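One structure is given below, encoded as structure tokens.
A protein chain is absent from this complex, but the other protein chains hold their places.
Our next item is chain A:
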Amino acid sequence: MAHPSVLDAPVAPAPLPTIPLSELAPFALFGSLLALVLLYFVGAEQGAVSLVAGSNVHEFVHDARHLLGFPCH
């Protein structure tokens, strides 16, 4: 307290640069689409909804689906 300058001086971090949203948009679109497809196959395919016939996808990722907390069967 006696020497506030000593306490204040060294550790003010330079603020991190913000990334403009326009630069982010194409990656956000691509990345989130990819991620949602992956999440869908792990979390829901051949459960409530089914894009691929049969139950191979469901049965293959079965344990991961249960343990990650998604409703399974």
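Keep this in mind: contacts are C-beta pairs under 8 Å (C-beta built on N, C-alpha and C of every residue); 3 or more make two chains touch, one makes a residue touch a chain; residues count from 1.
Convention: contacts and distances are computed from a predicted model.
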- Note on the structure: Should one name the undisplayed chain from "Cytochrome b561", "Membrane protein", "Succinate dehydrogenase" or "2Fe-2S ferredoxin-type domain-containing protein" using UniProt, the answer is "Membrane protein"
- Item | Residues of chain A in contact with the chain not shown | 9-19, 21, 23-24, 27-28, 31-32, 34-36, 38-39, 41-44, 47-49, 54-56, 59-73
